[in-house]
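One chain of protein is taken out of this complex; the other chains stay put.
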Amino acid sequence: MTSRIAWAALALIGVGVALSQSGSRADDREQEESLRVLVHLNFADTGRQGQGMKNISRILEADPGAQVVVVCHSGGINVVESSRTDHADAITSLIDRGVRFVACENTMRRNGITRDDLVPGVGTVPSGAVEVVRRQQYDGFAYFRP
Amino acid sequence: MTSRIAWAALALIGVGVALSQSGSRADDREQEESLRVLVHLNFADTGRQGQGMKNISRILEADPGAQVVVVCHSGGINVVESSRTDHADAITSLIDRGVRFVACENTMRRNGITRDDLVPGVGTVPSGAVEVVRRQQYDGFAYFRP
Partner (left out) sequence: MTSRIAWAALALIGVGVALSQSGSRADDREQEESLRVLVHLNFADTGRQGQGMKNISRILEADPGAQVVVVCHSGGINVVESSRTDHADAITSLIDRGVRFVACENTMRRNGITRDDLVPGVGTVPSGAVEVVRRQQYDGFAYFRP
């Protein structure tokens, strides 16, 4: 009887150890995990957009494996239009370093912008607003507004 | 003896299965869960406020069950004042679709605004700033600034 209690206790201890180890692993992962950041570009001010590009460069310097998604919509759609942007070179360079730029298809439609009008390498999403929410809520991205 | 080890092992396996299943359920829930978004309206620019209303409509189109809370405070309090807002119809329509608009009681007091001055259906919170933090920290809402 006592030996059975001992075995049951051992089982519980084993589970406890397993749980605490999985906890440690989670902590380690958190310390080591790449930065994940949603950059919200929904404003037309090109100076401020340029500041955003610099902010992203700094994040990549600190963590070359950072996951950066730049959502361009509403008033900020101009930043990814080839004919209007002041930041084509910076965008191309950041895309080369793994940053993902996406334009909002709603905003594009409303403004008669086609995929051919975008800086090469820029993707699209059905809704920029939804993407801003989804990346935070589902993928654990931090929010950053330049 | 060996059969006792077997039983203890079985107990551990059972727990392992239970844990991994609960993990799967969490993943499923995350995939299916409604969008939750805190819209931060703390600026007076009515054009930009109108852009925010459009953003919210897009989120509701993507997910009619989305939980949207719009916190209006500081310079953005005008958006929910009946006599000053440019967006009464949009607000009423969004409230009908389940969006929650709340005005900051601190800001109201400072500006001599009463509940009767608010667009019908708009609620209040003691502090808009605190609500912005609480919704993110306690309820897992994404942050969105139009």
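Letters A and B mark the chains as written, and numbering starts fresh at 1 in each.
Heads up, the rule we're going with is that contacts are C-beta pairs under 8 Å (C-beta built on N, C-alpha and C of every residue); 3 or more make two chains touch, one makes a residue touch a chain.
Worth saying up front: this structure is predicted, and the values here are computed from it rather than measured.
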> Which chain A residues would touch the chain omitted from the figure, given the whole complex?
Replying inline: 4-5, 7-8, 11-12, 15-16, 30-31, 33, 35-37, 48, 51, 54-56, 58-59, 61-63, 66, 140-146
> Footprint of the hidden chain on chain B, which residues?
Replying inline: 3-4, 7-8, 10-11, 14-15, 18, 40, 42, 74-75, 106, 126-127, 129-130, 132-134, 136-138, 143, 145
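Definition applied: only the chains that are shown with their structure count from here on.
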>> What's the distance between the Cα centroids of chain A and chain B, rounded to whole Å?
In response: 20
